[in-house]
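The structure is given below, and queries will be raised subsequently.
Only a single protein chain was left out; the remaining protein chains are all shown in position.
Chain nomenclature is as follows: A and B, assigned in order of appearance, with residue numbering initiated at 1 for each chain independently.
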Amino acid sequence: MGETLKLLSTDIRNLIRIRWLWFYFLSLACGSGLFLYMSGDLEKVVLSLLNVTLLIVPLITAFFGITYFYDSKNFIKFLLTQPVSRREVFFGKFLSVSIFMSLLYFLGVSLPLGNEIIRTEHRSLIMLLILSGVSLTLLFSSLAFLVGILSEDKAKGVSLLLGIWLYLAVLHDGVILAVIYIFREYPLEKVVLALTLINPVDLARLLVILNLDVAALMGVSGAVVKDFLGSFLGTLVVLISITLWIAVPATLALILFERKDL
Amino acid sequence: MAEIEIRGLEKSYGKNKVLKGIDLDIYAGEITAVLGPNASGKTTLLKCILGLVIPSAGEIRVRGKKVGGSYEYRRFIGYMPQEPSFPENLTPEELIRLISSIRKVYPEDRIKALAELFKIKTFFNRQVRSLSGGTKQKVSALIALAFDPDILILDEPTVGLDPVSSSKLKEEIIRRKEEGKTVLLTSHIMSEVEQLADRVVLLIEGVKRFDSSVKELKEITGEDRLERAVAKLMEEGLG
Partner (left out) sequence: MEGQAIFKALIFVLLLSFAGFPKTIEVCPACPVKSIKRAIELSEDGDTVVVRGGVYREGTLIVNKSIKLLGEGNPVIDGEGRYEVIRITADNVVVKGLTIVDSGRSEVEDIAGIKVEGAKNCVIEGNKLKNNFWAIYLANARNCRVVNNWIKGPFIVGEVASGNGIHIWHAKSILVKGNYITGHRDGIYFEFVEDSLIEGNTSEGNWRYGLHFMFSHRDRYVNNTFRRNGAGVAVMYTKKVVMEGNRFEENWGGSSYGLLLKAIDDSVVRHNVFFKNTTGILMDECQRTRIEENDFVENGWALRIWANSWNNVIRRNNFLGNTFDVATNSRMNPNRIEENYWSYYRGYDLNRDGVGDIPYRPVKLFSYMVENNPSSAVLLESFFVEVLNVVEETMPVVISVSVEDERPLMRRVDWRR
């Protein structure tokens, strides 16, 4: 644990000095600020930020996470010639990337919106957005490490990860739409709900959307989903789903890393 | 008792057998050079000792402790990789602090002396990205030597170093040996091996083909220069 903290803090020093991460942070902050400046309607600001959070944030996190992993590989090997366990090295690296990226997202969104968080009744809405963004950041860091450890070949690893991103962020919804279309004769509510909640990106989208006025456009199905998510079972499902999505790839990555020839 | 004992060591990646049953003892107070053509298994052997590669069969003991369980044995080892790769945005100072905190000692005097020796004090607060390959190599050497490890594992230690630093490093290695430390190294530069090594181990296609002192090697092959002797051996081995 102590070793993990030492590695983590040193690694964060390294991350702080990576310029394009600050560019990412500034883009987020400027974007949030600009959305807020252009539209006084916080609903619209949150909706625009939601799109960024569901698409761009996972993409950047995944891409940065995996390239950083590959770039650090030799140093990781070097660290492992020191008296320190693989587990500690893994956690040091993984936590530094995921915590730092989450922090950048958190600050990038919350600094420009700070006033709204403190002053307005939209506080919980913004918190929910940030929570979704942080969860997706953690999840895609975790996927990045898993793929990085699975694939020795950088090009293959990056494409595989981008493929996963493309599926989760975009194509999965197409699959849902196709399922709805193909099985339109059958009662589908529960299947569709399950298919949606299974994907963390959709889950994050729904969590935020359902608390916006646009949720009215979802009509009865919106009400059904909202009821479900608001229920004890729903909250449990959401928590378990998000936790599993973050923990399973990370744990798998750790297990593989501990047994891998470097 | 040998500092490093290797028994029946095998490693294969899929169908590709890289190490085919190696038995080897490395002793203190000696510099042992592992030689062999490219892809002969030298680096894999070193990685097995360091715990980076997990053997398919056989076992390795470092100072009597089996490799593969605890990582504590690595406290005795100083390692210089072939090509050092440090986080681009950290400074050597920060790197040394990190390794020191992991090893739980900060050998200030030795670090100063080594920095002096390699003339890298001025680079201590510059980011790694701005350092030349040679300077990185010197930092790597400093880290390997600073904690005064009982075992030094050096993978092509002088590659990329200027002649002055190279000779200083070699002197340092010899001094450590004379202090009774164990040194295991690989090198392609035969003159260097001749200068340094007390003992030569030749690996060819994952098999130990030769293991004796440099003197013996010269006698057996009838060559009085190591380079020629090794070349002769390799040709025989390959043939």
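By our rule, contacts are C-beta pairs under 8 Å (C-beta built on N, C-alpha and C of every residue); 3 or more make two chains touch, one makes a residue touch a chain.
Just so it is clear, the structure is predicted and the values come from calculations on it, not from any experiment.
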| item | value |
| --- | --- |
| Chains in view touching the one left out | A |
| Touching the absent chain when the full complex is considered, from A:S221, A:T235 or A:T251 | A:S221 |
| Touching residue (missing chain; options A:L28, A:L47, A:L95 or A:I126) | A:L47 |
| Among A:I16, A:C30, A:L171 or A:A247, residue touching the chain not depicted | A:L171 |
| Those residues of chain A which, in the complete complex, touch the missing chain | 47, 50-51, 54-55, 169-174, 176-177, 180-181, 184, 188-189, 192-193, 196, 202, 205-206, 209, 213-223, 225 |
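The criterion applied here is as follows: only the chains that are shown with their structure count from here on.
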| item | value |
| --- | --- |
| Between chain A and chain B, centroid-to-centroid distance (C-alpha), Å | 42 |
| Chain A-facing residues of chain B, complex | 13, 47, 50-54, 71-75, 77, 79, 81, 83-90, 94, 97-99, 101-103, 127, 153 |
| Chain A residues touching chain B - in the complex, by the definition given at the top | 3, 6-7, 10-11, 13-18, 71-72, 74-75, 77-86, 259, 261-262 |
